[in-house]
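A quick write-up on the structure given underneath.
Only one protein chain is missing; all other protein chains are in place.
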Amino acid sequence: MSDYTYQHFNVTFPPERQYVAHVEINRADKLNAFVESMWLELSTIFTRLSSDPSVRAIVLTGAGDRAFTAGLDVKAASEGLLSDSNTASDSARKATQLRRHIAEFQECISAVEKCEKPVIVAYHGISYGLAIDIGVAADVRVCSADVQFTVKEVDIGLAADIGTLSRLPKVVGNFGWVKEVALSARIFGADEALRVGYVNRVFKNKEEAVRGALDLAGLIASKSPVAVQGTKELLNYSRDHSVAEGLRYTTVWNSAMLQTNDVTAALLSGIQKRKPTFEKL
Amino acid sequence: MSDYTYQHFNVTFPPERQYVAHVEINRADKLNAFVESMWLELSTIFTRLSSDPSVRAIVLTGAGDRAFTAGLDVKAASEGLLSDSNTASDSARKATQLRRHIAEFQECISAVEKCEKPVIVAYHGISYGLAIDIGVAADVRVCSADVQFTVKEVDIGLAADIGTLSRLPKVVGNFGWVKEVALSARIFGADEALRVGYVNRVFKNKEEAVRGALDLAGLIASKSPVAVQGTKELLNYSRDHSVAEGLRYTTVWNSAMLQTNDVTAALLSGIQKRKPTFEKL
Amino acid sequence: MSDYTYQHFNVTFPPERQYVAHVEINRADKLNAFVESMWLELSTIFTRLSSDPSVRAIVLTGAGDRAFTAGLDVKAASEGLLSDSNTASDSARKATQLRRHIAEFQECISAVEKCEKPVIVAYHGISYGLAIDIGVAADVRVCSADVQFTVKEVDIGLAADIGTLSRLPKVVGNFGWVKEVALSARIFGADEALRVGYVNRVFKNKEEAVRGALDLAGLIASKSPVAVQGTKELLNYSRDHSVAEGLRYTTVWNSAMLQTNDVTAALLSGIQKRKPTFEKL
Amino acid sequence: MSDYTYQHFNVTFPPERQYVAHVEINRADKLNAFVESMWLELSTIFTRLSSDPSVRAIVLTGAGDRAFTAGLDVKAASEGLLSDSNTASDSARKATQLRRHIAEFQECISAVEKCEKPVIVAYHGISYGLAIDIGVAADVRVCSADVQFTVKEVDIGLAADIGTLSRLPKVVGNFGWVKEVALSARIFGADEALRVGYVNRVFKNKEEAVRGALDLAGLIASKSPVAVQGTKELLNYSRDHSVAEGLRYTTVWNSAMLQTNDVTAALLSGIQKRKPTFEKL
Amino acid sequence: MSDYTYQHFNVTFPPERQYVAHVEINRADKLNAFVESMWLELSTIFTRLSSDPSVRAIVLTGAGDRAFTAGLDVKAASEGLLSDSNTASDSARKATQLRRHIAEFQECISAVEKCEKPVIVAYHGISYGLAIDIGVAADVRVCSADVQFTVKEVDIGLAADIGTLSRLPKVVGNFGWVKEVALSARIFGADEALRVGYVNRVFKNKEEAVRGALDLAGLIASKSPVAVQGTKELLNYSRDHSVAEGLRYTTVWNSAMLQTNDVTAALLSGIQKRKPTFEKL
Partner (left out) sequence: MSDYTYQHFNVTFPPERQYVAHVEINRADKLNAFVESMWLELSTIFTRLSSDPSVRAIVLTGAGDRAFTAGLDVKAASEGLLSDSNTASDSARKATQLRRHIAEFQECISAVEKCEKPVIVAYHGISYGLAIDIGVAADVRVCSADVQFTVKEVDIGLAADIGTLSRLPKVVGNFGWVKEVALSARIFGADEALRVGYVNRVFKNKEEAVRGALDLAGLIASKSPVAVQGTKELLNYSRDHSVAEGLRYTTVWNSAMLQTNDVTAALLSGIQKRKPTFEKL
């Protein structure tokens, strides 16, 4: 296994769950709040996992008892942002610097969505702002009963710009609810998140939520990686395209992918009632 | 405060809720059914509120006990329509007149969506046809327990063409339910509306629904208007675009909007534990 | 009534429900599993019903007690597919043959969506793989309490390519749930299907599910066919387009459709408290 | 004929060319430079002509010998703009005012494109900046030999925002040339405009250019207005959509329009070798 | 070679040009005007050629000296159309029949575009209306010096609806010229067609135009069919999509297609200075 050592993240490969990577946000003393170096690391990690043939599913969690993440480290960010934009003397030039900065930040978070392997987020405790931006870029979300979510950005004077407003309406099919929580920045808990479909399941505490996420990751990792990665890609493509476009893209995608040995492996093991093994991808 | 006097609408500014406008459909003797002059007025009102710097959130309700609105005043409409289209002698020319007429009507209702400030609809009683067309153009919907909804149009021989069929599938993420209620024109009530996500909340009667809507509007109006109006715009944009398009538009939007003083005001008041005040917008 | 005799489908016209067609998958001894000739027949049937003026709504069910359909007859399919693709000697040529094959198969299933009349699926028992591909191309889905659904494809080493991955995210507004069931291939039952909005209603057994579907079809068939078919078309169009595009298409569509006599018929019968009759379409 | 009297435009109906309107920009002493009241008038005029049944084709020209238009009256505009935007105290609020202002200005110019009747522009002399914005919103452009075009905006420190950058790449299929003239603001003349396809024809002087435009308008006005207006609509729609979308919209459009009496009138007059007459539209 | 015998088309395979099919419209006594059975045959022919492994490029010409085609056989069409639509009693139902009819006709002509092999049209003489609809669905157009083109439809009271208005603006990058010829129905000749890019080359007479087309077809047919068919598909896809979408689709397409043996065959024959041979496709 190659070396996955990072300053603000623990990346481990639980031995009892083959092909599963566990990424943990590791800045518990600051409620896992994000400084700039962290989103750059996040991007690096998920880009590497995306093409690592030893990985087939990923779980993302936050270290410590209190928070998945409290979001952006506002103090650090405002210092950085202000000093950056201060170098420009007119509003148009400041806008250019801000635009480049937002785009770069967005691209880091989008690494979670672009990761070819499914990503499951297990939330617990404080899960504010960036916690949603990251979660909507993942594939499946679960949480512990004590979770506190909020789309926090309007409370600090800005519209969320790292992904929540673009992805949340496509993750949760209740546009009025999305509007309300994004416009009011009110906190919502596990039950509400489950009811509207933001999370797939609520566990009684963090430990069980993480275990539940790892179980699901383990199940997915036991399937054909050709089938799993194609399913993620085609679902994400379809979200953003018409049905006709989705079908067309699917024909081309599967014209190569159906030539995999995994189909035979899966069918044979089905007949023989044994667990199939699949080549790495 | 400028003069907002209209024939069929009451527009008031509740003193206890700063920056909130309350628009009331005011034709209770006809169950608030719409004649043409009413949708023209509706458009004028929301277009004005959209750029009125004294307004940050809007509540829309219906006067009287019995109905939010019974929908189009079919009697008046059919007279108007027939007399209009009778001036053309062939079907193509009739079609041209109808097309212009529908487009104009749509544009009036779309003024609710284009309004830069969030709009909260509080339904009660009879809420038929046009009640849905208007509601899906708003941002958040609540209702009283006695509400009766129906996508009424198929029962008068036509497919709904003022917005319901274009917007409802994007407001409620249950396409089978949307199909069923639109194809059958059956009535559904508050509980069902809540369950499928058409309304955010059910109140026990009209009075409480209106108060609940005003409370939410008041809460939103207390936030940074730069943040709130950006959030509405970006959510509506994202509904109609791919995630990649949504993110790109967001970078450009926020490249100007992050230069607001509201961020500092919000952060400082957060530190100082006091309510921030924001410049008008 | 013209002749609708097919090898693997029963097409009947229940006398007590005017304008309703009942299509039954009829290969109960094989759990209604699909061989290639069946999806060709399915396409032929729905294409004919689409323009049959005696038909206004359609119910689709599966024969026998055990299954709506177990999905693709994998044994038959793998034989066919392998022999087909074996005629090409390099991967690019195999891909071309597979692409044409998938496109043709997709087009057959899309005949259900392209059918101008609403289609209601009544599921029962085993409803695997292709059962979902067909269901998401229909308009409304109901089921019996004993139903067992699964998006089965990853378990046979492939990403679903006949429609599920393109349409399911637009049928069910809970993208995390869609991801989970598509990536894990786990079985889900009637209650879960109802909760997430995959089915509109659960009946206690197959008989009642079929009757319920026929009742809904009968109700829809009693409405103006101009209104009903326009509603289906405009809802499907809007699913795949922005709100602005949906509104524009609607103006053109209704510029012809509002010239129907059905509006007058509907309004008059409303006034006269009698059931309207509408000319065929 | 209804009254078309405006401060800055002459609108006439040349008696020798039935159904043709001639709109002339009338501020020759200022090289027909545009102040805000002029683009508001322009919008009003084209919106009225769009639905005026006595009009089937429109010619747009500039008064005087020297200029079609020198573009925006920069002096007036900068005064207006600065005073407007000065009312806001932070960059975000200024941006909001500017955005509303640009959108309103764009909408005025778009009235030329939205006009249901074909619009032919006859350029002469100085034709700078706004001259291109207006021209690309029209259908056909001709010019006199002495014309001088320039996409002037970069020379005053801004990217053109009233239509040129959005429409010119779709009017002229030479993207490198579009880039060059928009980035360099260099002047180009009649021959170059003809060679790249910006104008359809070059006339030796203004008088002949105007007569040539009126001749073409007269020819178009002699055709079926159902056919002509449908052709304009479908071409503009197709420019902005895929071929598949264009074909689909066309089927719906013509499903009403083929029911016109004009087809019979055109066919009969063809057989009878006489000029057809068509009902107004 | 399988049998390609049709009533109104000659399909031949010139022995001196391997893998080239020559389709000739064969109703010279009626100027090759199209009746309904002809466009159905056209569709059948191109659909078959599309997957015929003995065919790699196709030339389409018209029999006789006088015309490629005079377009729709208006007399026959108007009889058919009128009798069809007469069976419906209201405008909405007539519209439904017309819509289905136009869609079916469009789909027949689109078979030329959907054909996986490149299609080269060689025009001569009268080439009216449908001649353009068919030509814009092809890949390359050449003509003889005596050709006479016209987008004829407005002269018979309708907007062209079988493809010209949707495809011509994407074939010729001079939108003003497209507008002018479509709105005026004026005739244009070979030189103008060459200048605006509607045809690639003008030959002095029909014989040479056909030979030139066959030469180009022969050249294309000598290349790798994997490369050629991919190039047609990717160019057509890109025409209708953004650059980003085009690039993404290309990666998936070529992920299978680069696995062809044709690359090695082409490279080796290049080194060995001999003509490569490629397996059928």
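Each chain carries a letter (A, B, C, D and E) given by its place in the written order, and its residues are counted from 1.
To be clear about the criterion, a residue touches a chain if its C-beta (ideal position, glycine included) is under 8 Å from a C-beta of that chain, and two chains touch if they have at least 3 such contacts.
Just so it is clear, the structure is predicted and the values come from calculations on it, not from any experiment.
Partners of the chain left out, restricted to shown chains and counted across the full complex, are A, B, C, D, E. Among D:N26, D:S43, D:T69 or D:T96, the one in contact with the hidden chain is D:T96. Counting over the whole complex, subunit C has residues 91, 94-95, 244 touching the chain that is not drawn. Even with one chain removed from view, subunit D keeps its contact list with that chain: residues 74, 78, 81, 85, 91, 94-96, 98-99, 102-103, 106, 110, 113, 153-161, 163, 165-167, 169-170, 172-180, 182-186, 196-197, 239-241. Remark: the residues of subunit B touching the chain excluded from display are 249, 252-253, 255-256, 259.
What we mean here is this: only the chains that are shown with their structure count from here on.
In summary, the chains found to touch both subunit B and subunit E are A, C, D. The fewest steps needed to get from subunit A to subunit D, moving only between touching chains, is 1.
Here B-D and A-C are compared, and the pair linked by more C-beta contacts is A-C. Averaged C-alpha coordinates give centres for subunit A and subunit E that are 47 Å from one another. Centre-to-centre separation between subunit C and subunit E, using Cα means, comes to 35 Å. Within subunit D, the positions touching two or more other chains are listed as 91, 95, 226, 244, 252-253, 255-260, 262. Under the stated contact rule, the graph of chain-to-chain touches is complete, every pair of chains being in contact.
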